Each structure stands twice: as structure tokens, then as C-alpha cells.
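Here the structure comes first, spelled out in C-alpha cells, and everything after it is commentary.
Part of the complex only, each chain left as placed.
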């Protein structure tokens, strides 16, 4: 019986332009370049508007993969989903996670639901659509397409939905104005939050976590509306949303399993532990289980406090709040996971409750 | 029988100039201003050379306490040890911890060693002495004086030694040069590390953790030399070292107990848990025990990695490594303690092993 | 005949808490503390939301002046207008400018219009009024009151209107929300721009530079509406606007004269030169004329370019655009004036044309 196999490879990098780890695995035959579906990376920029490490990392990977795939670098960027989350604050360590997918004979002894991955993307957005209902609705459609691609029908089997979404620049705002339209914000930095928020609401709509009648004015205001599995990153390099669904499916025969929990706030150690335990890891791991990576979102609580104590992240003009939040949540997750090579991304608007965020764990099963 | 009573009060602040919480406790009679021995605070500056929140907080406290003590603000600053650690990155929450000491009749039922506090200070240093053997030797002498003041004779009963030490400015470097002398460094920012390091080595010498023949060139190089209980902060506002010893003593009848552990690296969750458990706290706290505060030092591992994965703190020109480290370690400790109102201070040179640092916990006992 | 005398003293500071220069001038009799009307300062913080050097400087000055005025520090802050502009980027040098006013016999030989100063303030604003028409209208009224106080009736004699205005914090936004109202923005940093912008529009209305029917939605959008002499700084420490009018008046017998020009963009060297020449300074100064200080506003051009070349100030997540703009314009003005001890303040929304700003010069006349 034919089935899908999914591979997951976490590869440390020495800089945003470093592709040697991936090339080595391709050279050794461990990774078939044609099977690469998506690459999620942590790069060492500021994670803000002028974080060029993201596009540099993507450019370096595309240039390196082009000859392996007999494609131009531009065609590689169309074929593979690259999501680079800038910002390796504190103990966070730059790395990439490569997801592969291929059709295989179902191995004997594999049963139950295993890690599956699906992808889809929206049309290009106009600048004036970012952070508003158009982005929400289009994203919801793409999430459902990606679930189908992953062979997942039950929303409960979806554990992480990574989305890459656009942001506004001065030029893009000007283009909207030239059409007589206003944008959700004129600030590039603020637009990142709007785009992330609307994209997350699209996930929540698709998975039935919230109703579908979200209004423009709910974005970045109604923080009671959120998805427990959405993770969205905005970048300057695209104008559409790319959606990657990670979940468990009987159609997959991979060696991996994914689970998740939701951090209620930025210091929710119990949720991190629960996520680890959901795939047999944690303080007393099940035999044969090993951590592959953790994927989490972090943000500064918009009400200015964590469990009753004031934080200063939102009032700091020197360091953006997303950098503060990644550093702090990264410190907690790294401590509980025993490694800083984890994917903690900033800006968790409508991704988990206000001040919290989803945390997903992928484990390798050798049992 | 007369004995010493020590009080510990953690008070949240709304800004570096906020003294209202302390004034309220004095107004209500909960704190006798004449009993105040030391104030350790986290303020919301950058923790670097130009962090004026530290001196602003001290100025505000001295001005407010002056009429309560019938002293000038300057005399208050001489009488009470103020140690402000700048930098409330991530979830860290600005607050002060006020330590009081007074002579009382020993209450019935109090037995064993309880929290005790002692203080001393060195002479003023010349700029060219900072970060060198003179600072080490003078600090060691002051630590022994502070132990005696605390009624502690066994170094094993010392759990935290907080030191406030000077740094170099352009003016101070110029003054040394005018005398024909060089300083350990000409960079103000680097001088903070030298001064913290030499002060910590002074603690290690005093407690017998290392031999006393430390050379100038060992400072910031021989990271195998360290104290497990030293915590040192440099500030622009003084030219001598102020030493505060915290430990447990039979001479104290306080309601508090202190314990500590040593973080081996910045993600050492086990050490934080051990420190909590050393005073009956942690996942399964002993009845009647409550957390008062945690005191820890954090730093970017000087070898550029944490458990084999590269960190980027030392190569970041936008954010100083001390801010990164406080944010990450603060996130971990806050997660395990359940609160961001903890004292995590940056720059742990010779304070714990390279990349790690001491973590002390004070618990209140109502049993 | 009795007339008004105005004094202007530029005093270098060694830090935000340094009051020694002013105290020395009071001690020597050069400044009568009772005559001090306003203090404009440049302090060395980041000029953003969490710039505590501004309130620290004000607190230090109030504490030092209190015994000289037989007032409490709080009463000093009510009596004297303190405007601290944070941010001494690049070559800008921290200093204060002290303005005094007193009644004197008109000296023989003084004729023509001389430097005059007037003050007024608005009522406290609600958070929801900031950056909106209420702030504009109240400010316009206060500007007219301050002109009357300065003895100036012709708007052409007004050369600089300095305003200190509030900003939003998380708490203030929450208070508005609790009343069922929204604020112009929920971001503290953005609120500084809204408050500065509305205050500047108030000046323009008062001086007849624009019509009075400004709508909420014009603020930070209709950049063709601006004042050529407004300079507004927002700070966390107040909820009302303080207005200081500087101009020339026949009612004044001061030794000083003020003039101004408008920078059309951030590199408008010709405007700086014109402002210097308007009071007899510049490359070929009139005999007996000396520079006292320059007062200017700077901002990043909101269209993202300066004379056709892209700037990156608005897309920098590491350094706020106000810091960039102060550094650049400060470098230009310091170069043309020959000193970095000039008052260049960031955030010139509706203060001069978009990307530009007013530049005023005070000269001392000994002729």
C-alpha cells in the first residue's frame, strides 16, 4: 500500500547565508532535494521591518538548491515554502528545519496517526487588504486546502499552522493611497502585527475555533478571538500568504509525531511541559522518543502585565517588544527542552490568548 | 534573649522614580525606616553605561526617605546600601526588595538558622585599580567583614553576596592616564565586566572557593575561577565596592530562609528548581512556605554556545549581551517561579561557571 | 519707564541629574532663581516612551531649586515650565537653557524689538482627546494667552513656540477603554507623534497659519497643514500642554534677539544659514553678536526619501526614526553653528513641512 512519508531535519546554521548543513545532507543522500516541501528557519536578524537576514537566507538556499533541482533560483522559491523567522534573541540558536514529503510503500509495523504536512497559498493581496477581512477569508480557504493536501480532515488533528504573510512598506502604503484607499496602518512595523493577526484569525475560522463573521475592526482588538495552533510571520518579500499545515494523519507513515499545547501567558511553564508530554517527551520521556524541534509563538501581553506584574516590553523604545518576547519565551522553552535550537517566533496576535501562544512539539519515534 | 530580626519586602514599582510602595509600608508601620539596611532593585533601563534609571531610583528613594530619617538625602545614601540592577528585559518586572534589620527578643519557637544580612564596604578605588588585583583583595576583606556583621562564620552558610562596584568613564580613564597609568580597558562598557569580575573573584577568595593569588591577567580570562554565590553589579555612581552578605545564621530570628544553587549554563532549569527546593519551594512546596524573591545572575556564555548550539548574544551590535542574557534567564526563572518580579542581573563574570551563574531563593516561613 | 527683561543662559550638564551649573550661576548672583520662567533641556535618553532622563532631570532641578524658592519640589514644578527633550544623538551635547524674566527700568539705548517670552497652559486632557481636535483647540487658546503674556500681538513676531504635551501609556489607554472610548492609537510610541502633531496644529491655528476647522483625521495625514514656528515634545509626566512663546517685542529690553527659518527637508543647510543670518550671525557675523542657542525640530521625511534619495529611518526596527533624525539634523546644525550644544528635538509632525522643521536662533547683542 502506498502512503506518504514525511521527513523532518533540524540543521544548525553558522549564519543566514550558511547552506552547508543542508548541502551535506543532500550530498550524503539523507535528503532528496526533490522531496523538500518546506523550510522553517530562525535567522539572526531583528525580526522587524529591516531584517534582511530572512531574505538573505532564502536567497542563499534557493541559489544552492537550484542546480540540485534543475531550476532557476526563482523557480525554487516558487516550489518550496520558505518561512524565515528573524530574531535569535537570548539563547535561541539559528537553524533551519527542513520538511520533506514523498510517496512510499507503507512500512510494516507503522500504525496510528503520524506527522503529515500540507501546503497551500492565497492570491496576492493589495496593501489595503492586509490586516483586514479579505486577508482573513482568503487565509481560511487556504488553510482548508492545506489540510486536504495533508490528508487531514479532523481539525483536532491539526497541531500547527505556519503562515508566512506580507507587510506594508512606504511604497505599498503609497500605492494604496494612489488608489484612493487607506491601509490598516501607515507604519511598517505595525503592519506586521496587523498581517500576522488577520492571518491567524483566518486559521481560527478555518478550524472552527471562531465564527467566520470577523470584522476589520476586530483585528488587533478582539483578543478573545484566536487560534490555538496558528503561527504567523510577516516578511517584506511576498504579497500573498503561504500556509503550511502540520498535523497527524493515518495517511502518513512517517517516523514523527506532533502535539501541541497553548501557553496562557509568557511564563506558562506548565503548557510547555504539557506539549512535550503530548508526544511522549518531558521529564520522563517514553523510550525511543527524541525531540526534533519545538515551534512556538511569543508576544508581549498587550495589557502590560504578566500574572499581575508589570512588564516593560511595550514601552521600550530601544528594543521592540517582539525581540523581548522571543528572548523570554525562548529562555523558558530552551530551559525545559534542554536546547536553544528551537523555533520561537515573535508576534502572537490572535495566536493563542493575549500574551500567550501556541507551542507545538515534534518527536521522532523509534519504537 | 536578644537576637537579630531581618525583614524582606518585595515592592513593585511603576517607574524608576516610584517610591510610593515603600512609603505606604512605612506609613502603615510595616517597615521602620530606621531598620532599613539595604535595597536591591530592578530598574527599567538598559543596564549599561548610560542607564540613568539606577541613579534616578536611588535619588528618588533618598529624597523620600530623608525626612523619615531626619537626614539629608546624601546622608541616606551613605547609611543604606542601594543596589540597582538596570534592565527589566522580557517578562522581568521592575521592583525593589527592602531588607531591614533590628534587634528583638528571640521569639519562642524559632530555631535553626534563619536569614541574616551583613554589610561592609571597601575604600574608594583609583580607576586604574578597577578590574585588577587591588579590587579583588579589598573586596575579599570587605566580604569577611560583612560575614562577621551578619553573624556568619561558616562560608557554607553564605548563599548570596551582592556587590555594587564602580565602572570607568572617559573622565576616569583620562584621570588615570594623567597619572601615567593605564586602566584595564578604555571602554566604559567593557569596564563594567572587569569591575564585576574582579569583585566576584574577591568573594571567591573570601569564601575559600579559590586561592588568593589571583593575578590581573586572570580577570575575564580564567573563567574556571569563580564564586558560586557572588552577584556583582557595576554602576557609574560610586568608586568603592559595597558588599552585602545574605546567609542563614543562628543569630537571626527572622521569618525567612535563604538557599541557593548554581546554574551551569543559561538554560539550567534543574538548578533553578534545586534552588527553589532548597528552601522548601518548587513543584511541591512545603506547607507554610512562600516565595519572597529570587536573586540570580545571567550572562552570555563566553564561548559562544549553549549545550553545543551557537548563540548570537556576543555578536549582536544592536542589543548588548547582558540584555539578551537577562531576558532569557529571566524568562526561565519567571516560568519556574510563576512570577516575573525576580531579581535577575546581567554580567556574571566569575559568578558561577562561564555562561552560568548563582541563583538564590528567599522563602518566608510561617511554619 | 518699567519694561521686561529676559535672560537666556545655556548651561552644559554632565548628566541628567546634574544641576551644578545652574546652582553655580544662582550662587554667583548671575541668575535670580525667582526670575526663572522656563527651562528647556536636552537630556541623553532615547527620547522615546521609556526615556526617564527627562523626568529625572526635572526632579533633580525641582529638588535643587526648592530651597532657593522656599517651595516644595512639587510647587517648583508647577511654577517653572520644564521642557526636556530626550536624545543627544551624534554630536548633540546635553545642556539646559534657562529663561528668566523680570521687570526692570528700561536701559538707555535699547530700542527696537527684543527677545520676549510668554507662557500659558491648557487644562488636563483625557487620553481620548490626545492627537485630536480637542487638543488642537485648547492649544490654540493657550498659544494666544502666551502671546499676550509675552507682550506680542503680531504673529510675525513669534519665532518659536515650544510645547510640552502628554503621551499615552497602557494605563491611559485602558482608562479610555473603560469609559467606552477609543484613543487615537494604542501604541505609546505612536501616541507621542499624535500628541506632538495636534499640538503643532494648535499653534498653526493660533497664528493664523492655517484655518481652524481641523478634523481628527487630518492629524498625521494632512502634512500640508503645519506651523513654521511650532516645536512640540511629548513626555509621560503630564496630561496637559504647556506653551512657551518666544518672540521679539518692543515691551522687552533684553540683550537678546530671536529669528527663525524653516528647513524644507532634513538637509536644508540654506535654511540653517538663513536662521543664523536673521539675527546677524552666520559666516560673516555682525560685530557684537554671539550665538546663545539654536532650537530646531527634526523628523524623518514621511515619504521615505530626501531630495529623491531613499532614507531608511522609518523602516529601522533597531533605532527609532526620531533618533535618526535628531542625529542627522543635529550634525548639520552643529556643523554650521560650530557647536553641538544646540537644542534639536525629534518628531516634527506638522512642525514645518513634511520632513523639515523650524529652526530658531537666539543671539546676544552687545552692540
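Labels A, B and C are assigned to the chains in the order they are written; within every chain, residues are numbered from 1.
Assume a residue touches a chain if its C-beta (ideal position, glycine included) is under 8 Å from a C-beta of that chain, and two chains touch if they have at least 3 such contacts.
No experiment lies behind these values; they were computed from the predicted model shown.
Total copies of the shared sequence across the full complex, per this structure file: 4, with 3 shown.
Here is the rule we use: only the chains that are shown with their structure count from here on.
Separating the centre of chain B from that of chain C, both taken as means of CA atoms, is a distance of 41 Å. In whole angstrom, the spacing between the mean C-alpha positions of chain A and chain C is 46. Looking at chain B, residues 44, 318 sit in touch with two or more other chains.
Residue ranges on chain B touching chain C, taken from their complex, read 15-17, 44-45, 50, 52-53, 55-56, 59-60, 63, 73, 318. Interface of chain C with chain A (complex): residues 46-51, 169-171, 174, 186-190, 220, 302-304, 312, 314-318, 320.
Residue ranges on chain B touching chain A, taken from their complex, read 12, 14, 44, 46, 88-95, 266-269, 272, 305-307, 309-313, 316, 318-319, 323-325, 327-332, 334-336, 338-341.
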